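In what follows, a single structure is set out as structure tokens and then discussed.
Note that one protein chain is taken out, while the other chains of the complex remain in position.
And now, chain A:
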Amino acid sequence: MTTLADVAAFLPERVVPVEEMGPELGLTPTQVRVLRRFNGLGEVRRQRPGETLVDLLEAAARALPSLRGREHLVRYVIHARGVPVVAPYPVNPVHELRQRLGLTSATAFTVTHHACVSGLLAIDIAGRLSARHPDPGALVLVVAGEQVFTMDARLTPDHRVFGEGAGACLVSAGGPGDAVLSFACGQRSDLDHYSEEGAAGAAGAAGMDRFAQEYTELLAEVILAAVKQADLSLDDLALVLPHNVNVVSWRRVCRRIGLPVDRVLLDNVPLVGHTPSADTFINHASAVALGRLTPGDRYLTAGAGFGAVFSAMVLEHRAAGHPAATQHGSGNMAAIEVTDLRGRVVDTLGVLLGRLLGADLVVSEETRLFDELGLSSSKTLELLLALEDELDLQVDIEDIDRRDLVSVGSLSDFVVANVDGA
């Protein structure tokens, strides 16, 4: 059985609040506030200038407690990478890493085209390599992590912010360590944001929109498939290690499949952000450090990425704890007094939409936000943020879905029903 003999993670020390990233990412102050307020993102980690991708990956590999002294058993080194090309050819990070770690007799390569869940694919591949290797003690070193070296259009930070971090694990065909019980992967290249005219083209934008629309259902499908393949039910899962895109999307997935959201380790979302391919490893380290995983626990890790890929893996925790550092996030909602709130919300939305789209705009409760006004989901969140400022209230958007965003009236109903403290 495929076994994670050891798991480790590394986060650079430099902390960058989302507010500092705004200019770099071309975000308006309002968009930055949406990231923090509604998507639960607060800060990310970044390497210092001059540090390289290999530095990042090496730090994670060296954090594996059991690698030292077992280098001779490592037969493969796999870099799991979401962005297919991160260095000018023929610069070769995985071979530089192999050299630094003294694993020169190992076969090294990169696995990619699975976006931000390439790490789970790499574990599946590593399990098959170790199962087929003539030496039953053979190990496969999987490393995952990337630098945020460019502002590609595919990294448009509508609902997520990319941080830098890395993970590593040693995979074996058995022995002590977390056992992989199942793996499910769905691929939908028709949801690709890279259209023939490029990511910024209309077809690319349509692909991203469809990705957003189908995201919850497709992620739910692979989660349920992986749980079923493991012959378990959701109730059997002690914990879910998410990809750290944002808090809101995980609440939706939990609601869709009937999983209590407190079983998803969301602590790292505001503190680390989304690290391509490495979230599973970082969250695993945090879960062990926080005592959220104990031997015998079954847990699931899942995520998705543009292109589009949806993956989930069920494991059983059998290892002793690994040292890891993490912090707890928290969020506090202010209570307000509600008086004739709905009328004020409708009126204020009208004023705000006029500011956004032009003073001549005539808005009624029936005005359709997407179809008539051409708003996007992210623009609607900005609208909500402005509404909060105008009315000095806070809205809990945990239960919001597309039906609430149909019209000014439906959005007003939602706001009234979900004012925090009401």
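Just so it is clear, a residue touches a chain if its C-beta (ideal position, glycine included) is under 8 Å from a C-beta of that chain, and two chains touch if they have at least 3 such contacts; residues count from 1.
Just so we're on the same page, contacts and distances are computed from a predicted model.
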- Would you kindly match the missing chain to its UniProt protein name, picking from "4-hydroxymandelate oxidase", "Germination protein, Ger(X)C family", "Acyltransferase" or "Ferric oxidoreductase domain-containing protein"? "4-hydroxymandelate oxidase"
- Message: Among A:A63, A:V86, A:V269 or A:V408, which one touches the chain that has been omitted from the display?
- Response: A:V86
- Query: Pick from A:V222, A:V272 or A:A287: which residue touches the chain that isn't shown?
  - Reply: A:V222
- Which listed residue (A:R48, A:R68, A:R132 or A:R403) would be found touching the missing chain in the intact complex? A:R132
- Message: Considering the complete complex, identify which of A:E24, A:D135 or A:D190 is in touch with the unshown chain.
- Response: A:D190
- Query: So that we can see where the missing chain sits, which residues of chain A does it touch?
  - Reply: 1-2, 52, 79, 83-95, 104-115, 118, 121, 124-125, 127-129, 131-132, 147, 149-154, 180-187, 189-190, 192, 194, 196-200, 221-222, 225-226, 229-230, 306-309
